[in-house]
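Take this structure, written in structure tokens, and hold onto it; I'll ask about it next.
Missing here: one protein chain of the complex. Every other protein chain is in place.
This part shows chain A:
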Amino acid sequence: MAEIVLEARDLSKEFKGFTAVKGVNLQVRRGTIHALIGPNGAGKSTVFNLITRFLPPTRGRILYKGRDITRARPADVARMGLVRSFQISAVFPHLSVLENVRVALQRPLGTSFHFWKPEASLHGLHERARDLIDAVNLAAWADRAAVELPYGRKRALEIATTLALDPEVMLLDEPLAGMGHEDIGHTAALIRRVAAGRTVLMVEHNLSVVADLSDTITVLRRGEVLAEGPYDTVSRDPEVREAYMGAGHG
């Protein structure tokens, strides 16, 4: 079995007495695509927020590459190679598509505090930015403001921006939500392609894509892990079927 790259131990989160995540244990193996599924409100996004340190856990620990990151700062978690996307499309609306990706590329230059340098000092990043934009089929939109993109294209831009950091572990929160049929096929293929050489943990409601892409699936219900395993095992679990039918998913 491959090495565990990301691990949550007994992770819990309470919001004013309401427990959104309850004693979750999660082990993500390096190089796999791991899906986190569950009905609405199951706590999937909260788990993402906890792992990436956007929320402090009430209890439990998070380990990344064997290091305890339970108290790390969210920006530092990202610098360590654990990069997330957001459920609600997170682009920089009034920057162009190219600038969106370039912002992600520019940090390693070490000039991000240099307020006296011209913008032209960033032009060296354009080639790499355009490659990433090409990879998500956005070449025709490169110079448009992100706000002008249709929803599905914004999601694609988000993936390109996340990829710009060349993360070791990518956390994608519903990357296909709001996409049209064609975009879904294309983006799923893209996720498979970029997953080579890295680890992906993703939340997704589109079960056929989940079945197709993921090596391991963890099912969450009311903040607790209900089942875990490969798709075939998990999908036959009667409790999982009940949870899904009950919540109106198929």
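One rule holds for everything that comes next: a contact is a pair of C-beta atoms (placed from the backbone, for glycine too) under 8 Å apart; a residue touches a chain by one contact, two chains touch by 3 or more; residues count from 1.
Just so it is clear, contacts and distances are computed from a predicted model.
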Name of the absent chain as recorded in UniProt (options "Inner membrane protein YebS", "Quinol oxidase subunit 1", "Branched-chain amino acid ABC transporter permease" or "2-oxoisovalerate dehydrogenase subunit alpha"): "Branched-chain amino acid ABC transporter permease"
Contact with the hidden chain (one of A:Ile4, A:Ala90, A:Ala135 or A:Ala211): A:Ala90
Residue among A:Arg9, A:Lys65, A:Arg107 or A:Arg192 that touches the chain left out of view: A:Arg107
Which residue of A:Gly31, A:Gly60 or A:Pro74 touches the chain not shown here: A:Pro74
Touch residues of chain A, complete complex, unshown partner: 52, 54, 73-76, 78-79, 83-86, 90-96, 98-99, 102-104, 106-107, 109, 111-123, 126, 143, 145, 161, 165
